[in-house]
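Notes for the one structure printed next.
Of the protein chains in this complex, all but one are displayed in their positions.
On to chain A.
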């Protein structure tokens, strides 16, 4: 407005102002340092103090890390090699590597089986995590649980096949009956699956010694493999269960609503470790007498129950955050309840809930180490038990616990990075 007269408010622009670049260099390293690290005296002092602390920490850690020993066979040998020098005794990791990863009772010549299962897992979860990948890959994902079960536990291949056939048959029954009523489809599917599993049970030979892959009982699983298996199984089971509980809690049907409320409130109110003790000693009473239910399965049930209660609450928050108009928009178009939920409500509610769900998934994954207190030898159980108790490695705390931390950190950080990518990817509201 420089060309208007001071006493007049009327103004008509006659010339366009051409766009100009911003004022010359607001960047440069010195400028950045001055603005961010040394803006004031106090600021500068804090920067220097922080640098000093970082120096102190690194001056201890770096020599320990890089001066470490990797190829001795006991702590005593390590000390000999180091001769008082600072350095970690990382030999324990190399020497006990298979135990840390697979546990100490998994048959040594069968390590390739979990390895293959691990590779399959990467392929199987890829299309779930990254939906730009070809949708056909999801068939592999669907087959993965059965293949992985067979690889890891071995035994008769009929077990996973009967399980899969039961589920497929259940799905077809559901698809058929769902057209008339959802409840009929749901219960029909469950009944069909159970009938097929029951009948299929007669096909499975009692004696499994001749099986293609030698059977490995659950108590022989261990190490980080056990953590991964528990984490993956429980997260993938507790997400759908959590969704069902969250929807059930919002249901108009009082019976369903109260079941869900009681379940959620009860499970949330009990420490996980209590549930695990229940799994290890008491749950057997709930199953028909004579059947021995696998400890792994019992633990999976407990952890899944626990985390699904939390996930349900997170998703309930997401559902509550959706404006009522979204429900009405879906209703007014004639979508029925399952369609409205699946196509409109859940995609948005889950998107809102991603940070909360990831939080619980990360927590769940770390909580799988709690199984070490019911004498399952996960990575922490291995460290606390067989490794630290051995005469060779008694006392190598930092290296072992640091390694376990690193394993968990890498996985959890990966999950967190993925979730942030997912949130950006799904951001369509342009607020």
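Keep this in mind: contacts are C-beta pairs under 8 Å (C-beta built on N, C-alpha and C of every residue); 3 or more make two chains touch, one makes a residue touch a chain; residues count from 1.
Note that contacts and distances are computed from a predicted model.
For the chain that does not appear here, its UniProt entry gives the protein name "ABC transporter ATP-binding protein", which is one of "GMC family oxidoreductase", "Alpha-ketoacid dehydrogenase subunit beta", "ABC transporter ATP-binding protein" or "Fumarate reductase iron-sulfur subunit".
In the complete assembly, the contact with the undisplayed chain comes from A:332, out of A:83, A:108, A:332 or A:391. For the options A:100, A:152, A:344 or A:396, the residue in contact with the chain missing from this view is A:344.
Residues 323, 325-326, 328-337, 339, 343-344, 347-348, 351, 426, 428-431 are the ones on chain A that touch the missing chain.
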